[in-house]
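This report refers to the structure that appears directly beneath it.
The complex appears here without one of its protein chains, the remainder shown in place.
What follows is subunit A.
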Amino acid sequence: MPDTKIPRQAMPKQRPKERIRNFNEVALGFSAELAQKEAERCIQCKKPFCIEGCPVEIDIPVFIELVAEGDFESALAKIRETNLLPGVCGRVCPQEEQCEIVCVLSKRFEPVAIGRLERFVADWEIREGKMDVPSVAPSTGHKVAVVGSGPGGLTVAADLARLGHKVTLFEALHKPGGVLVYGIPEFRLPKAIVARECEILEKIGVELKLDFVVGRTATVDELFEMGYEACFLGLGAGLPWFMNIPGENLVGVYSANEYLTRINLMKAYLFPEYDTPIRVGERVIVIGGGNVAMDAVRSSLRLGAKEAHIIYRRSRKEMPARDEEIENAEDEGVIFNFLLNPVRYIGNEAGRVKQVELLKMELGEPDASGRRRPVPIEGSEYKMDVDTVVVAIGNGANPLVPSSTPGLETNKWGYIVADAETGKTTKKGVWAGGDIVTGAATVILAMGAGRKAARSMHEYLTTGEW
């Protein structure tokens, strides 16, 4: 029975003082009891807006009702009908802007914690030691190449494999998952969760080819020569942006990608047990206000930094990071500096960064993004001592695949031109989606793009019509 008098259930978390000394997951997840209590809040709308709010269209009310009934197995099976990555999505999707923002309850109360429930059922299965492998349609005999094993690629691979196509997933790194493994820290998304979701994919027949750099090891045209009939490019936005200010190449100035890759993929926080080092020092500043910046700054504290700062050129209101992550960072003691922009870095004799010069900003008129534009306050420069700088201002398009694929059109920023509804590119048989099309966005948007592309690819494979 829906009961709107029950408050939205809080997520149990590791205490801030403890969690900044380890890389274990911060949010501990619902117990079965909490999950059922939360699920009972759902009023089972006749016209559920939450489904429309979900880029991969999970049948949310049905799965929640099954949770309320205590049938967690069926709840998970319901989610897996449209989403093979519930453990990932339940953790890193911006639910507050998607399914939860449109929840009818949010008008008078707080929305149902859909993301936390999704995570709960995914974790429940692991705790039970089960693995529900979804059924797969009979083989169609068609071969598909999916390039990049991030959220977009994983979705395409899952959808097409379930439709009976033979899918090979090509990954340049030595582990599958893309940004889920190199970018998002263990304390927000345990790597075992990603590994498990990739394992399910292999169980439904997806072949994983790691250490394979499409654009170098083989070009897209060579994949077609190898017998693949269709190709999805889920390359991500993998070329870090810098601000092009003096001193940015000093030692100790990291791109967020380098910093997080050392930590997450290469486990530098376990150096010297693991061979990849990282050096953090006492004061770290992270430039930027997105989720990646939050991940980097919170990692810094865990690596032993005495002070970890966010330097953001607008105000807190404009910060693109999820509220939950900003709050987690605040609780952990991250120092937020708003309306500030670095103008240059100053190094010591060894070429290592020792200071940053910062310029104060004020907010002017809204710009094209609708956010108020930061305007420098002249003469407001001042210096701050730093040991480490992390530049987390976004990523551009990696040129490897576009430059080695004739006929594949890119726009002026180097992103691949693809139809928003189908993911079709300008090259026959090639689809693209995720950050390499839209620029840096979220995990779930890449998955949504993958879902649309998979539909279009299935149609092409079965009809031959482009």
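Heads up, the rule we're going with is that a residue touches a chain if its C-beta (ideal position, glycine included) is under 8 Å from a C-beta of that chain, and two chains touch if they have at least 3 such contacts; residues count from 1.
To be clear about the criterion, contacts and distances are computed from a predicted model.
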Protein that the absent chain corresponds to, by UniProt name, given "ABC transporter permease", "RnfE1", "CRISPR-associated exonuclease Cas4" or "Ferredoxin-NADP reductase": "Ferredoxin-NADP reductase"
Contacting the left-out chain in the complete assembly, out of A:G238, A:G289 or A:G450: A:G238
Residue touching the undisplayed chain, where the options are A:E110, A:D275, A:D323 or A:E362: A:D275
Residue of A:E258, A:E318, A:E357 or A:D419 in touch with the missing chain, whole complex considered: A:E258
Contact partner of the left-out chain, one of A:K17, A:R127 or A:H174: A:H174
Touching residues on subunit A - with respect to the absent chain: 172-174, 182, 210-213, 216-218, 236, 238-240, 242, 244, 248-252, 254-255, 257-258, 261-262, 266-267, 271-277, 279, 350-352, 398-400
